[in-house]
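For this depiction, one protein chain was excluded, whereas all remaining protein chains were kept in their positions.
Presenting subunit A:
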Amino acid sequence: MLFPGNLSLDQAPPISVPFRFLLSAPLFGVLAGLLLALQGPALLAGRWTPGVLAFTHLITLGLVTQAMCGALLQMLPVLAGTRVLGAVAVGRVTHLLLGGGTLALAIGFLADGGPWSLAAAALLGSAFLVFVTALGWGLARAGSANPTVVAMRLAVIALAVTATLGVGLALFWGGIPGLLFLRSLTDVHLAWGLLGWVGLLVLGVAYQALPMFQLTPEYPLRLRRHLTTALFALLLLWSVLYRLAAAERIPSALPVSAAATAGAALLLFAAFTVRLQKRRRRPLPDAGLAWWRLGLAGLAIAVTLWLAGRVWPGFAAHPAYPLWLGGSYLLGFAVPILNGMMIKIVPFLAWFHLQNRQLALGRVEVSVPNLRELLPERTTRWQLRIYVAGLGLLALAPLWPALASRPAGLALAASWGLLGFGLGRAARRYRRVNRQLLAPAAGEIPAA
């Protein structure tokens, strides 16, 4: 039997691969927050303002996708027992293209299309082509198809669908004629991005991360085996039904019921997660757990809002409705879960690489800082408080834009700035201790 490679330390990519993604992710959040603070009420005037589109993509591509790409490149060897061919080159190229493409796209929205949108389409298209190909190759070769690997595969397929539609839309926005039909697929793009790429990956990673970090019991095997596949199938079904209903060939109740089933599946996940966390064997309150709680509440609110909108069409027609719905899923659910993950993964990787180097070199006299010395709990707690304040203000902003929108933007920017500061400090500490480990020990004659 082939032993999966994940027991070999050299399978883990160099720390620079995940770090470049995880450290730049908060910067895009800061940009998004500042954009909201700058534009204020104008940004939140509706679902389709250039400001909302720029803000949303700075979050989804800049903050969320950056963090998820970095984490996937890091976790693939550990969770899937496989590796990404040329992980260093793939990481470097994806990071540059994704970052540049995200900025170009945001500028494109604000500058009303034109060459910026075309550049964004080219940059983001190439970024995802490289990333999906490299990840797909690694995932196809994964030795064991455990539920997390299955979820990762489906999430990467969903990313490919989202990116294809997104590149098409950016080309349309950039003035390429003949792509008008893509506008009617905007909701499909959005659903595959939010439910597929983000949702499936969160579920798959939760199956591993919760028992590991919070000492909860395992998710039931049947849930782990079937939930992500069911969500993916529902997404596929919904997309087809949605198109048919848009063409008035079937009643619109059909896509709505497919989406409602997907919503119920997400609620089931949230309910099981809360139940498992209640039974965790590690009662210690912890910032990671607090971010998870916030994220699960955000998910429950998002699904409830969506259902309420179907039951009361008048509510769904309110201008604030799409902002609340999108905001609760993206900023209430996806971002907090990723934030909780980033504050664990960055200090752990720093410790892990330092400790391995220390063992390999036998430099026991250099002390390796532990997780909380690398990223103090105090920093993450303050970051969470400021974030919750920002979310509260943002929820009020569609109703009282003049009063709440700018402070909401400032609070969110401050929270992500603090995240970036904390992660950056951990990375600087890593570099300092790494230099100490590599420096010749006192009294030792360096080898020629």
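Details
In this section, a contact is a pair of C-beta atoms (placed from the backbone, for glycine too) under 8 Å apart; a residue touches a chain by one contact, two chains touch by 3 or more; residues count from 1.
Keep this in mind: contacts and distances are computed from a predicted model.
Per its UniProt record, the hidden chain corresponds to "Hemerythrin HHE cation binding domain-containing protein" from the list "Alpha-ketoacid dehydrogenase subunit beta", "Hemerythrin HHE cation binding domain-containing protein", "Multiple sugar transport system permease protein" or "AzlC family protein". Touching the missing chain, out of A:A42, A:A89, A:A145 or A:L215, is residue A:L215. Across the entire complex, the residue among A:D112, A:D187 or A:E373 in touch with the chain not shown is A:E373. The chain that is not drawn here is touched, among residues A:W137, A:F348 or A:W382, by A:F348.
For the options A:A140, A:L284 or A:A402, the residue in contact with the chain missing from this view is A:L284.
Touching residues on subunit A toward the chain that is not drawn are 1, 3-4, 6-9, 78, 144, 146, 208, 211-213, 215, 281-284, 286, 344, 348, 351-352, 355, 359, 370-373, 377.
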